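A protein chain is absent from this complex, but the other protein chains hold their places.
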Amino acid sequence: MSRPSLWSRIAGRKELGVFLALVVMCVFLSFSTSSFLSSINLLNVGRQVSLLGIMAVGMTFVLISGEIDLSVGSTYALSGLGSGMLIVMGWGLVPALMAGLMLGASIGLINGLLSTYGRLPSLIATLGMLSIVRGVALLMTDGQPVTVNTRNGALPQVLEKFEFMGQGYLFGLVPMQLVFFAAVALLGWLVLSGTAFGFRVFAVGGSAKAARVSGIHAESVKIWTFVIMGLLAALAGILSMAFLPSGQAGRTGLGLELDVIAAVVVGGASLSGGVGTVLGTVLGVLIIGVLRNGLVLQGVSPFTQEVMIGLVIIIAVAIDKWSTRSRTT
Amino acid sequence: MSRPSLWSRIAGRKELGVFLALVVMCVFLSFSTSSFLSSINLLNVGRQVSLLGIMAVGMTFVLISGEIDLSVGSTYALSGLGSGMLIVMGWGLVPALMAGLMLGASIGLINGLLSTYGRLPSLIATLGMLSIVRGVALLMTDGQPVTVNTRNGALPQVLEKFEFMGQGYLFGLVPMQLVFFAAVALLGWLVLSGTAFGFRVFAVGGSAKAARVSGIHAESVKIWTFVIMGLLAALAGILSMAFLPSGQAGRTGLGLELDVIAAVVVGGASLSGGVGTVLGTVLGVLIIGVLRNGLVLQGVSPFTQEVMIGLVIIIAVAIDKWSTRSRTT
Amino acid sequence: EPVNVADFALAPRIAEKVASGEPLNIMVSYHDVSNEFAPFVRQGVERADAELNANARFIGPVGADADGQISEIETLMAEIDGLAISAVSTDALSPLIDRVIDAGIPVISYNTDNPDSKRLVFAGQDLVQSGRDAGEQMVNVLDGKGRVMITTIDAAAQWSLDREGGAREVLEASEGIEVVRTLNTGTDPQEIYSAIENAMLADPEITGILSLECCSTPAAGEWVKRNGQSGTIKVVGFDLLDQTVDLVIAKAVQVTIDQAPSRQGFEAVSLLVQFLNGETIDDLDTGVGIFTSENIDSAM
Partner (left out) sequence: MTKKPIIELIDVTKKYPGVVAMDTVSIDFRPSEVHAVIGENGAGKSTMMNVLSGAIQPNGGVIRVDGKDTVLPTPLASQAAGIRVVYQELSLCWNLSVGENVMLPELARRNPFSRLSSMRAGHAASSVLKRLGMEGLDPETPVAELSVAQQQMVEIARAVNQNARMLVLDEPNSALSPAESEKLFEVVRGLRSEGVSVVYVSHHLQEVLALADRISVMRDGRLITSFDNTAETTTDTLVAHMVGRDVVTSDQYSTCANSVSQIKAPTLELRGLCVPGIFDDVTFDVSSGEILGIAGLPDSGKDVLADAIFGMIGRAGEVYMKGIRVASGRPRHAIAAGMAYIPADRRGAGALLSMSVAENTVASALGKFTRHGFLNKSLIHKTTQTYMSKFDTKVSALGQAVSTLSGGNQQKIILSRGLATDPGLLILHEPTRGIDVGAKAEIYDILKDLASQGMAILMISSELPEIMLHTSRVLVMADGQISGRLSGAEITEERIMALATRSRHHAA
């Protein structure tokens, strides 16, 4: 009797497929472009996927629990703009960040309540929230761009720390956004694969009814996954604000939800719940990031890039399905 | 023994809820704005929802069969632009329309094949296609707007008929787009509730396994629903082109998929398949149309409109769920 | 301010390239390569690529997306010898522009400006000024009296806010003119038309529609034409899309303001090439072309 549990084994196999796809892409790009393999470019790719990655970790929880969240792009915008506005109003760093994160968590809470006790399919509940939260962000900013700088009222010492979060480099080398992503991924991995909570997320996503019989409070597990998702979308939004450092309610994070879901599904998570890993998600995010980077380096026209991205999503998930299928049948 | 079968009865009840919601909205708007109840305005609303409505009828089939199609906005753009370009190139009306419709049907076919034999979840297959088809539309038009006029090369007699399709009025009163919508809805209703094919769509969506063991070819039923969806998205796109009469690949139909799905779900269809009616969908489409119209007539700010639309989606579906639930438990 | 490469810390790899006379890699980043405006700008860039000693490349994200625009430039930075940027969001691109400049690569802005950044010069139309111009045209065609609705496909965008500001400044200064509202139409062509249709029905007293961009201009003109209001309800808008030209000919649109997008694309490359070859360059106003039914022939 071997030790590893089912999910780590299934996922182990899945991750292998995604991992190989990533390796193939990287090898191809290393040979066909001179700059791909440079450490600057690789760190760039890392930075560019970080915000997507942070949200994708949250979406992994949501998808495994058998739900979906379409409101993440709007939450990203609202929380980032909210924190930014507070800093511009002269708030300190910690209170402004806390407020932004709480905003994200509250949206997650509402999503969770609607999708469980509210008995709405989460696709529709969060589709409604997508529109509501975007509207609130527009109302809150009156449609005006929010730029965090001292001219607008941010305290210099607050601004400095805020910008470091988004634009700084750890040890002058690793982009801070990437550090945040790594930390979130590590934490997400620990929670999902090593704790009772993570166990319950899988159980609820596999069969909500059997989970209930086992004494698992399915509603609260699902609500928590939405809250985690909301928090991480807010974190990503705040980091985006700190990076740019500006945002606009009509545009920031528009359509991001589909990118996030695509990355997680490419990483092997199932839309019907019960299946997925943080490692797979990280690989999925990297595939999307490397693909975008590679297409630009190759000088592919932006319109062709759209086609290629769609193709890669379909092919990556198809390979995954077909390889798992041939192993189990 | 009463006549109606389960689905028409369930839906009958559902439609009642949506219908009442629509009536309440209309009554409220009649009293609060002077222009709402004018026949011009009502015909306007009818015209404005027609293209959404045509696509929503197709989406009703797809959702009942247990699948989803996110690529409809892109198909709408590609087919409309395609037909428009052919007319500008001097093609006749019928060949140009046929080519556009075939384009839509082919995209539907690909979606269907990927989601059945390709074993991809339709959400991910059509998400990939969303990107691919949009990219193809951009490549095909080179990002240029396509305007159908004689100066660009359209034959005058072709242009006249083409514009009549989109802009004309039947008996000088009813907008042609509304006529198309009515025809599609009627046909959709007949097929869905009155033919063996419609029955199979319900059976497959209720339980693909049960349908399969009863000898229903579940794959081909699903593929057909995607083809119908593709055809109707193409029809809507062509009518849009005929109405405006211009389009632009980067903008036409962007994000339309979520509007279409929202309208169908507001109309009572279930995202998990097996439930829905064309009548419900028509009511759902009208709710969204009346809401948009009413908010503008009331002079509600565009930002608040976003919030209201999200709220109405959530509330409409919640009322539906809660009322059905209280009746069955 | 006029600038010269002598005062600029040019990256050595670029200096070498200039010295050897190799063609320079000039990248022209546009904030949304899938919009109506983009093909015109691209034509200008392509013309520059053919006529000047430069490999000019037109780049940018599909769909306005600041992150995408930044990522792409970051990715290509090692290859860029000169960069022209039209930014989605003025503030969002500034840190990047400064980073590119600090790497010894000359950057100019075109079409939309980033005045707060270290960019060298700006080539294009002054957006606030073009708004004022549109406002003046409106006052003119209305004979100083009427109810005006402003339409835009993206009320929250910086370029829109700038133009709206300029237009309102002039309209509100005119006694007989009342600005009723700013209508945010959304970006889908059907939505644009429907929004205008609804708004006109809600307020039948409107006598002027001032569109701030390419795309609600033809929709407003179409609505006016189809409702037999050509000449009664005045339309002032922007750009020279095919449909807009038709509508100006049909007198459904009174005035349209051209931004010479192709020239903007060409000049962006040209300025960078001049700069790298040691010429002093300065801000360049690519001008506004004001077209009415009188002079629309010259635009065709």
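As written, the chains take the letters A, B and C, and residue 1 is the first residue of each chain.
Assume a residue touches a chain if its C-beta (ideal position, glycine included) is under 8 Å from a C-beta of that chain, and two chains touch if they have at least 3 such contacts.
All values derive from a computational prediction rather than experimental measurement.
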{"item": "Partner chains on view for the chain not depicted", "value": "A, B"}
{"item": "Residue of B:Gly73, B:Pro175 or B:Gly205 touching the missing chain in the full complex", "value": "B:Gly205"}
{"item": "Hidden partner chain, touching residue among A:Val49, A:Val158 or A:Ala211", "value": "A:Ala211"}
{"item": "Missing-partner contacts on chain A, residue numbers", "value": "1-9, 190, 194-197, 199-200, 202-203, 206-207, 209-217, 274-275, 327-328"}
{"item": "On chain B, residues whose C-beta touches the chain left out of the figure", "value": "1-8, 10, 191, 194-200, 202-203, 205-207, 209-217, 274-275"}
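The rule is short, and it goes like this: only the chains that are shown with their structure count from here on.
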{"item": "Among all chain pairs, the one with the most C-beta contacts", "value": "A-B"}
{"item": "Chain centre separation (chain B, chain C; CA means) in Å", "value": "34"}
{"item": "In chain A, residues with contacts to at least two other chains", "value": "138, 143, 255, 302-303, 305-306"}
{"item": "Multi-chain contact sites of chain C, meaning residues that touch two or more partners", "value": "33-34, 62-63, 155"}
{"item": "Chain A residues within the chain B interface of the complex", "value": "70, 114, 118-121, 123-125, 127-136, 138-139, 142-143, 255, 258, 261-262, 265, 270-272, 301-311, 313-314, 317-318, 321-322, 325"}
{"item": "Sites on chain A touched by chain C in the complex", "value": "35, 38, 40-41, 44, 47-48, 51, 138, 141, 143-145, 147, 149, 167, 240, 243-252, 254-255, 292-293, 296-297, 299, 302-303, 305-306"}
{"item": "List of chain C residues in touch with chain B within their complex", "value": "32-36, 38-39, 42, 62-63, 155, 181, 183-184, 187-190, 193-195, 197-199, 201-202, 215, 218-219, 222, 226, 241-243, 246"}
